[in-house]
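Note that this complex is displayed minus one protein chain, with the remaining chains in position.
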Amino acid sequence: MQGTAMKNEKFLNATSIFRSQATTQTSSKSVRGESASPVKKNIKIKVESFNFYYGNTWALKNIQIAIKENNVVGIIGPSGCGKSTFLRCINRMNDIIKNTRAEGFIYIDGKNIYEKDQDVVTLRRDVGMVFQKSNPFPKSVFENVAYGLRINGVKDQRVIAQKVEKSLKDAAIWDEVKDRLSDSPFSLSGGQQQRLCIARALAIEPRILLLDEPASALDPIATSKVEELIHQLKKEYTIIIVTHNMQQAARVSDFSAFFMMGELIEYDATSKIFTNPSNKITEDYVTGRFG
Amino acid sequence: MKKNYVSQFIGFTFLRFCVFIVIGILLIILWDVFSKGACAISWEFLTKAPTNGMTKGGIFPAIVGTFFVTVITAALSIPLGMGCAIFLNEYAKDTKITRLIRMSIRNLSGVPSIVYGLFGVVLFVQILNLSTSMLAAGMTLGLMTLPWTITASEEALKSIPNSYREGSLALGATKWQAIRTNVLPYSIPGMLTGVILGLSRAAGETAPILFTGAAFFLPFLPKSLSDQFMALPYHLYIMATQHHDIEGVRPLAYGTALVLITFVFGMNIFSVVLRYQLRKIKKE
Partner (left out) sequence: MQKRHLDEELRILTTDLLKMAALVEDAIHNSTEALKKKDKELAEVTICADKKIDELENIVEERCIDLFALFQPVAIDLRFIATAIHINAELERMADLAVNICQRAMELPEQSAVKALADISKLSDIAKTMVKKAIDAFVDRNEELAQEVILTDKEANRLRNDIIRELVYDHMAKDGSVVPRTIPLLLAARDLERICDHACAIAEDVIYMIRAKVVKHHRELL
């Protein structure tokens, strides 16, 4: 894997990856750098000359990005900059939108997911997604989490019960719902519902977790709980989070990507983006001088 | 400012007036039917066949006929309608053809019922050689209610938030799994409501069954699907317009009308209760 990663980087030869790597190494003293594991991480997701179109609208323009395993990548940018679109390209959720077209490559563990033989269903099992508006299904709390297991053919009730419990624990919501597993999820608070949705995504054990503005509808307390959860989850998952809240990206992410008008303006270590961005546009955006 | 309030008052008063008129007409009809028909209702009226050239006796065969025809209608239009709706709403791409199909379906619901009757005669009675029978009549009514069923089912499917579908797909469900496990269970109450409302309308139709299977008078109950049958609306039509002693059988006609209205109302109430119950189960 190490070898592939090296080769990939060489092959990619994009400034962003070299820059970001240099930053991780020199910033071992910086906040994020030191808390990150010293082991050199593999590239989990590599996006190359990726373009996306809604009809005639060029929504994503020549995106290049490489995301390392067990990192949290925050995607920031003004509304309509394509950040959600980009996220939904990674598990091909955009496929269900009519009249769209994707060009280019997104490699996950070295395999291009836009290859013809890629099974979308398998892809989505590996790449979990949590939506902006928490969307618990009108089933019991337990059945919500068990849903993914059931549709993926798990029949053994004991296994299901175990995995549901583990997912709820991983999503840091077990203590709050363990006595109300058969209740409707709509009796939970907004933050609990969102963590339930995260638990539901975790139940099928994905490798990558995509979070589309997971805290935008939550109050500050619930938001900070979700953020702490993200921090916990990065030990086991590679996480990409879209957020219109820059501060949130700063708090939770190791790397940040700034999108504007469908272009990736800057991608670098979060501490770099928020203390000394290389690009003037990024600086204007993160300092609020934008527009 | 005052002027605005005055115009608001006038506007609302007008709207209220409209509502009162509609409710008033409904109440008058109900009152008319109920007051004149209630005296005809008796146990005998509900359980006996008509006698003495339909001037005496009951309407039992008509009740039975209407009931079974409605069942046949449901058996045809529910699966077909729901299937169409699911395909159109969930699978079909938004192309010119599907738009054309949708438009045709909307238009079909506006086709006069007598046209369905004639179509039924041609298709079921003559081409499929079913003769004038309960089956032919039921299928004709089924065809007639299809546009309603499809439209109502589609509306029910549309009311299911997209997040259920996306959430399901994002968990690695196939499209069919997502629809079967996360869309249909929640849209069925809404679908059934629409479908039953359509059926209740079909139950009151005369024209489509006029040529396809309803009999003027039968002294016995239908024994199989290929028998002719008596139906409440047709019976009412005859009693009110074709009978040799219209004035004499008027109370019986009102009684029949009351039974028919009750039947239709019963179905409507059933659909409401059913929806309420299903919703309650889903919420748990």
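By written order: A and B. Residues from 1 in each chain.
We take it that contacts are C-beta pairs under 8 Å (C-beta built on N, C-alpha and C of every residue); 3 or more make two chains touch, one makes a residue touch a chain.
Owing to the predicted nature of the structure, the values given are computational and were not obtained by experimental measurement.
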Visible chains in contact with the missing one: A
Omitted-chain contact residue, chosen from A:Glu103, A:Asp119, A:Asp156 or A:Glu228: A:Glu228
Touching residues (missing chain, whole complex) on subunit A: 27, 29-32, 34-35, 221, 224-225, 228, 231, 247, 250-251, 270-271, 274-275
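Quick note on the criterion: only the chains that are shown with their structure count from here on.
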Separation of mean Cα positions, subunit B and subunit A [Å, integer]: 50
For the subunit A and subunit B complex, residues of the former touching the latter: 91, 93, 96, 98, 121-122, 124-125, 128-129, 131, 133, 135, 137-140, 147-148, 150-152, 182-184, 186, 197, 200-201, 204
Contact set on subunit B toward subunit A in their complex: 93-94, 161, 163-174, 177, 181-182, 186, 282-284
